[in-house]
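All protein chains but one are shown in place.
Here the chain labels run A, B and C in written order, and each chain numbers its own residues starting at 1.
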Amino acid sequence: MLGLLLAADEPAPVLGIFWADATVAAFVATVLFALMVWYLIARARSGLKIPEVRKLPGLDAFDEAIGRATEMGRPVHYSPGISAVSSTQTIASFGILGHVAKLCAKYDTRLIQTNADITTYGVAEEVIRQAYLEAGRPDAFNAEDVRFLSDWQFGYASGVLGIFQREKPAANICIGAFWAEALLFMEAGVNQGMIQVAGTANNAQLPFFVATADYALIAEEIYAASAYLSKEPVMLGTVVAEDWARIIVFALIIVGTILSFFQQKNWLGGILKK
Amino acid sequence: MRKEVPMIITALSALAAVFGNFFWLGHHWGVMDLLDNWFNRSFAFAALIGVINLSIIHINAIRRRKENWVYSLILLIAMYGYAILGLIQTTDGPQASWIYNNVLTPLDSTVFALLAFYITSASYRAFRARTVEATVLLVTAIVVMLGVAPIGAVLFTDKISSLAQWLLNYANAGTYRAFSIAGSLGAMATALRITLGLERAHLGGAQ
Amino acid sequence: MQGFDWGTFVGVLFTIAVWTYLYKENPIWRVAEHIYIGLATAWSIGYYFYSYVKPTIMDDILTKHNWLYIVPVILGLMMYLRYFPSVAWLARYPMSFWVGYGAGYGLAFSFAPMLTWIAQTFVKLNSFNNIVLWLAVVTGLMYFFFTVNRENAVVKYGALVGRYFIMVGLGAAFGNTVLYRYNLFIDRARYVLGFLHLIK
Partner (left out) sequence: MEALMNIDRRWLFLVVFVIVFGILIHPIGLPIVIGPDAQKAYDYVQGLPAGSVVWLGIEFNQSSKGELLPMVLAVANQLFKNNDKIVVSGMWQYGTELVQPYIENIAQKYGKQYGVDWINLGWRPGNATFLHQATQDLNAACAGVDHTGQPLSSFPIMQSVKALTPDYFKLAIVFDAGTPGLPDAYIPIVYEPLHLPLLDGTIQMSVQENKNYLQAGQIVAMIPGSAGAAQYEKLVGVPGQALASQDPLSLGALFVTLLVILGNIGYFATRGKKA
């Protein structure tokens, strides 16, 4: 259709409907995971008890960071990373941004939010405006403090460095998908004595966040953080589902490992990586 | 219309991607390619938002004669001048590509390369052996650094290279597998939250 | 000065302008910073126009009459409605598509590689190397438990060991990144030295 797909030799469907062997196991796993999420959401909705999510280190840090900025009468800087809104890390960051913006509105502290992507810019403005509204301070919202800087990685980075120099924020919060610019922000922040909270699931940047930020959220924690901050049982249910899936992963690894003692090529592995 | 339709659009686009990737019919119809195309192109049509936002901020700065307004003027001249040049002769045109190669690329690469300096000062200031765990991090870092660069073998025989290789190949590879599996689960849970309309930041309202 | 390389000369000047920032934030750096942001944003406009906007309208819609491509045009243009308060909420439509597409991409592509990683962890635990790899995966994953009771001995000690493996992974990332970043600077230094004819 559409003249888009002109596959020279299209493979026959697997099991009648699937595209390739590889997609069968992945599809089944996806459906299983979705069912677990659905079950836990239903449980949470009907008010049944779901396991408690452990407190993530660093989540209280937002109060501390914004409190300090308030005391000093200086702004807070927030960056959602340089990916577009299509990245799940960015969406996770917006949950946190809502929380941060509400705190800023409450304490009457200026929040400078910068973007490297027009889509995050659009969403961020909505999120912050809504947060100020919910905090009862719609008048305090200033659209000019939500900024698009550049869609070039280092154009954005140098813009943020400029804001650090000229507007002197007292707190710097960077949560989302970061690449090399992470260390530029962290070092400039340290140099100016900012209190910094950072988090990403881009693993290569983690050592710098862990070493230079005051509080760091690592890898999967940023996804759980937005659910945790929402305090909605329904959202927390999805975090529980992650743990259930993890237990299944353990079970698979243990069974598969035992099987590998008996068979050169074990059937479980065969199913998974078809 | 304000909340429901966007929620439906979100869910449908997500499900279409699932259909397009897993099912034969989805592939046959080229669903994923169509979505990819829509995504890239819609994005391009919205690109002027960035220019508008920068213009608003910097024109205001100039009008109000804010401190440093001269730089705002420089930014606007560079942006509009180059945008017009790029639109007239495409970004591959002779003058446009000259500017790209001799101004934009050096600026971009040099700002990127500033990181060599920041990583140096961070190494000096931030990486402390405060705990046993932090010590493990530091020792691994040093072994890998010197094990990979040729100087390690000169100073400590090639045992350090073998050690670095071993750390990278086993302990480290396993750890990154754990990271990646955990990351997939987190991304999957977030994707499901979005599809089900639980995560609503993009609909103008944090949860 | 026949054949003087003006292009590289300008490039070297801007390179040095950025380096001045290392000493101190200063007007030269500010000029470079603002030129950079202005040019980069402008470049993207030309790029989007010739890569997507023009081909979509001229080729796909007007020549090939591929009417489905009107959808992204409308979606993209809807983003500008955010400047008109009474209809600003319509800008949520394209954003919902982008977010939904991203979520769908996650749903569609996350699990296949993950299953391969799980299957590749089915190793015979008969050598030290294999045991280390296996333990790193299992204990590293335990670190991320959010709800399971940490009093459970397996989870508690597993997560503890996992932390050490995570530190090895982060240490490796740190070591490798140092080398990579130095190489970036070496490349810039070669650019300047090459211009000065100090290296071949």
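Basically, contacts are C-beta pairs under 8 Å (C-beta built on N, C-alpha and C of every residue); 3 or more make two chains touch, one makes a residue touch a chain.
Treat the numbers as computed from the prediction; the structure is a model and nothing was measured.
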Using the contact definition given at the top, list the shown chains touched by the missing chain.
A, B, C
Among B:Leu48, B:Ala116, B:Val136 or B:Ala182, exactly one should touch the missing chain; which is it?
B:Ala116
Which one, B:Asn37, B:Ser72 or B:Thr190, makes contact with the chain that was left out?
B:Asn37
Tell me, which residues in chain B touch the chain that this view leaves out?
32-33, 36-37, 40, 105, 108-109, 112, 116-117, 119-121, 123-125, 127-130, 138, 141-142, 144-146, 148-154, 158, 161, 165, 168-169, 172-174, 176-177, 180
Those residues of chain A which, in the complete complex, touch the missing chain:
4-9, 19-20, 22-23, 179, 191, 203-204
Where chain C meets the left-out chain, the residues are 22-23, 47, 51-52, 109, 112-113, 116-117, 120, 133, 169, 172-173, 176-187, 189-190, 193, 198-199
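In this section, only the chains that are shown with their structure count from here on.
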Chain contact topology under the given definition, line, ring, star, complete or other?
complete
Could you tell me which pair, A-B or A-C, is linked by more C-beta pairs in contact?
A-B
Roughly how far is chain B from chain C, centre to centre by C-alpha average, rounded to an integer in Å?
2
Chain centre separation in whole Å, for chain C relative to chain A (CA means):
14
Computed distance of Cα centres, chain B from chain A, in Å:
13
In chain A, residues with contacts to at least two other chains:
2, 23, 26, 30, 33, 84-86, 88, 91, 118-119, 122-123, 126, 149-152, 154-155, 158, 203, 207-208, 210-211, 219-220, 224, 239, 242, 246, 249
Please output the residue numbers of chain C that touch at least 2 other chains, ranges allowed.
21, 30, 33, 36-37, 40-41, 43-44, 68, 79, 82, 92, 95, 98-99, 101-103, 105-107, 111, 114, 118, 120-121, 134, 137-138, 141, 144, 166, 169-171, 174, 177
Once bound in the complex, which stretches of chain A touch chain C?
2-3, 22-23, 25-26, 29-30, 33, 51-54, 56, 84-88, 90-91, 118-119, 122-123, 125-126, 149-152, 154-155, 158-159, 161-162, 165, 203-204, 206-208, 210-211, 218-221, 224, 239-240, 242-243, 246-247, 249-250, 252-253, 256-257, 259-261, 266, 268-269, 272-273
Tell me, which parts of chain B touch chain C in their complex?
1-2, 5-7, 9-18, 20-22, 32, 34-35, 37-52, 54, 68, 71-72, 74-83, 86-87, 90-91, 96, 98-117, 119, 123, 127, 133-134, 136-145, 148-149, 164, 166-182, 184-185, 187-188, 190-192, 194-195, 202-204
Quick check: in the complex, which residue numbers of chain A touch chain B?
1-2, 4-5, 10, 13-14, 17-19, 23, 26-27, 30, 33-34, 37, 41, 84-86, 88-89, 91-92, 94-95, 97-99, 101-102, 118-119, 121-123, 126-127, 129-131, 134, 144, 147-155, 157-158, 166, 180, 183-184, 186-187, 190, 201, 203, 207-208, 210-212, 219-220, 222-224, 226-227, 230, 232, 234-235, 238-239, 241-242, 245-246, 249
